[in-house]
Structures are given as structure tokens and as C-alpha cells.
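Moving on to chain A:
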Amino acid sequence: MVSLKKINVEVPDTANDRRAILTIEDLSFPPGELTVVAGPSGSGKSTLLNVISGITPLTSGSVTVFGETVTDFRESRRDAWRRQTVGMIFQDFNLIGELSPLDNIRLPESFGKAARPAADARSLMKRFGVPEDRTTVSRMSRGEQQRVAIARALLFDPRIILADEPTASLDTKNGSFVIDSLIEEAAKGKTVIAVSHDPEFAARAATTIHLDHGRVVRKDRAQ
Partner candidate 1 sequence: MFIAVAIAAGAAIAAASTLSFAELYEKGSDPSAKTKALTGSEVEIVGYMAPPLKAQATFFVLTKMPMAVCPFCDSTLDWPTDIVLIKTSSIVDPTPFNFPIKVVGKLEVGFEKDPETGFVSFLRLTDAVFERL
Partner candidate 2 sequence: MNPLPMVLSTLRADRRLNLMLVILVMIATALGVAIISQERALKQASARAVDKFDLIVAAPGSITDVTLKSLFLRPGAVELLKPEVVRQVVAEKRVAFAAPLAFGDSVNGDPVVGTTRDLVLHLADGHLAEGRGFENWEEAVVGQASPLKVGDTFQTSHGHGPEETTGGLVHASRFTVVGRLPAQGSPWDRAVIIPVEQIWKLHNLPTGHAPEAGPVLGPPFDDAYLTGVPAMVVKPENLAAAYGLRNLFRTETSTAFFPAEVLVGLYQVLGDIRVMMTALAAGTQALVIAAVIACVIVLLRVHRRRFAVLRALGAPRAYVFACIWLYVVTIVATGAIAGLILGFAGSYLAGLFVASQTGVALSPSIGLQEVSLAAVLVATGCVFALVPAVALYRDRLDRALQTIS
């Protein structure tokens, strides 16, 4: 369970004023479910993901993940925690273009000590249909690149998967593949949270949370 309590994120606005970009009283994401976060741009969707992964510093509030209060962690522990517990997927993949697909997937292994991956990179490539013969990912199609990115996110078999607009720059076929993969992971008991405008995504999610001006305005449960 991922729980957010009394979250407040403020950023400097004018010279001596601060503006709240995210205010959440109480929000939790259960394991084994895909939750889609929707809302107009600037509504705080990406900030919400960054708060869960500990990337955005909080003005106040706490994030608790499986009993651990992540917001109390020192930075180095939070980095290690994020590497092991959170899998990140981005709209534009954020792969290292000069590296091969395999090296991209295995890159998080090089970040620090005790970083033994839970999954085998080659079998992840096979599972997501990543072609093995490419020398660098910059020569791959967008659909192929997102498959590499998903494989990279799953290297440490994380309990949480955070995806920021993962289908927005893909065609329908590849988009469906990404959604299928994420639902598959949720079915394995992972907490999957995806920011998306994609109606197909929302239709297949267990829960859809609507944000506006940094606040939760609606929460839909699928029947």
C-alpha cells in the first residue's frame, strides 16, 4: 500500500510568495491494481508521481510505502530504495541513446553497491520482444524503445511502477502493448500508477483519479 498523508508541495511564485502545486489530504494506492491519474496539464499529475518516488521535496506531509515512511529517509537511502522499489517509465523513454538495449536495461546495476537485479535482463528483452541485434537504442523505433524502458523499469522487480504518459508518444498498437504489460504487472500484485490522457488506459484501470489545480476532484472505481 502506498499512502499519502497531508501532502503539501509549494513552489516559489513571486518574489516572496509561494504557490501550492499539490495538496492531498489522504490518498492511497492498493497493490495489485492499476491506477490512472488524469487531469488537465499543470494539474499536478507528474508532481504526484515525483512525490511518491521521493524526487520532489515536500513542504509538509508524509509518504508511507509498505509500512516505511519514505519521506523520513536520508537521501542516499531514498536513492537505493527508489532503485529497488520503484520502476519508472517516461513518455519519451529517457534511454541512453548511445548504449545497446541490453546495456540500457542493465544500467541501474551500475549505480551502486548491492544492486543485484532480481530479473534477468535477457529474459526481460525476450518477454517484451526487444530485438537483440541493435547496437544502440537510438536506431530503434519508438515502440521498441518503450519496450526497452519497461524492461529497464522491471530489472529490480519493483513493488511500485510509476509511468508518466507512457503511451502518449506511441501509436495505438504499441500503446495497447504498454497498457497490457502494465496490467499484467498489476495482476502480479504490483502497485501500478500511470499518468495518462489515454481513454483506453482509463477504461482498463481499476481506479481513475482526477486532479485539478493540485487537488483530487474525483475518484472513479471501475465496476
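Keep this in mind: a contact is a pair of C-beta atoms (placed from the backbone, for glycine too) under 8 Å apart; a residue touches a chain by one contact, two chains touch by 3 or more; residues count from 1.
The candidate set was assembled so that all candidates are chains of the complex that A comes from, given by their letters.
Values in this document were obtained by computation on a predicted structure and should not be read as measured data.
In summary, of the candidates 1 or 2 that share the complex with chain A, the touching one is 2. Here chain A touches candidate 2 in the complex through residues 46-47, 50, 53, 55-57, 75-76, 79-84, 86, 88, 90, 92, 94, 96-99, 103, 107-108, 110-113, 152, going by the rule given at the top.
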